[in-house]
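With one protein chain withheld, the remaining protein chains of the complex are depicted in position.
Here is subunit A:
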């Protein structure tokens, strides 16, 4: 017990950021101090429960929806002749023809038919449903929290699909079946998981394309909702999966960016002048946006963060140069922002988006362009050397090893307070923000310190209390030793002289042995 308290420590150092299981990876407050791997192991069962909950909810919603549907269309069914029955025959354009998925897939020789087929065959669906229902009960606090979000997303999804009426129900059914099937595929590698999801997108999009008669806008709209619904649920099992080295790469990138803290805006030739308040405002916003990406679960929401970040960079460049930013301006600026932000789990996020985003967005859309630039920035940072910053190898080495700092070396004249580095108030608003944050952090840390002290004295009290009680009890026992009278208790009434004095009804009756 006391050992544990010591290890938790009061001062914040590297080890506090590490996983509590001591596996060497970084922990995360959101995972109760565990790394993603340990968290996953710990809460594997929670996900089972979540899937089960989702199923129950989805079925409930489905029933409600069906009831609503029946009440509206029941009346119509009487006036129009055989509406529902004729549906499957109204041509291949109808979404009712979802069952043809399998036939189509088997015709395709280049694809792994089996995996895809499983998604849509009713037998495997019921099988895995049974399987999840046998899931064990997890710790309720976590699952409740997690299912709150997903519940909302489910409701939104159903609301959206209601407008599509019959095809909406088909889409819902397909998505549910897909999610359940994915839950039985945890052992697959990341690329296979990605293939499964991308196959699903592709098939659904093809189907929708014929349903909407080629209107790609309508298809995109539905596909966005499908992505949101599916990926909100799958997020925990497919983000930074343990079958990959995503997490290791995250750590490497994080450390790499830390080691490059000395890189200046001039070395990267960035056309953003942070002296202009409006520019530095945009810089701060861009940094915030790219950091926020990690907190989103849906690939498209993550993309939106990157796009917002990029737009702020463009504004900063536009203000600085008074002309629209070209790629020559944009990429170095984005690299600079990434270096300043050190976005959490950058590699995992990039991989996740690459694997699970709706591909049409990534390939030709505007979001895709900004995402691609982020990939470029990450790759550049990874490979960055003296040459990429126009430095001599010796200079680069000295900066990397911390022996020299470019700011103090080059700009002694430029910095008005070059003499004393202590107590300097930086004029740069990013630095000011940083300082402010640091102050807050140290404030928090001292509060935590006193909290820990209080907790420790409470703990000491708690340990002392039973000892004191024990001592008092012992004292009393010493003072008043317990005298155990020897009593020979044999037959109830034997040796009981008083029996004779009892009134007649109570005198024990004596039987002759």
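FYI, a residue touches a chain if its C-beta (ideal position, glycine included) is under 8 Å from a C-beta of that chain, and two chains touch if they have at least 3 such contacts; residues count from 1.
Methods note: contacts and distances are computed from a predicted model.
Asks: Refer to UniProt and select, among "Pyruvate dehydrogenase E1 component subunit alpha", "E2 ubiquitin-conjugating enzyme", "non-specific serine/threonine protein kinase" or "Ras-related protein Rab-21", the name of the complex member that is left out.
Replies: "Ras-related protein Rab-21"
Asks: For the full complex, which residue in A:245, A:266 or A:328 touches the chain that was left out?
Replies: A:328
Asks: Residues on subunit A that touch the omitted chain in the whole complex?
Replies: Residues of subunit A in contact with the hidden chain: 93, 104, 107-108, 110-111, 191, 194-195, 198-199, 202-203, 205-206, 209-210, 213-214, 216, 219, 269, 311, 314-315, 317-318, 322-328, 330-332, 350-351, 354-355, 359-360, 363-366, 369-370, 372-373, 375-376, 378-380, 382-383, 387-388.
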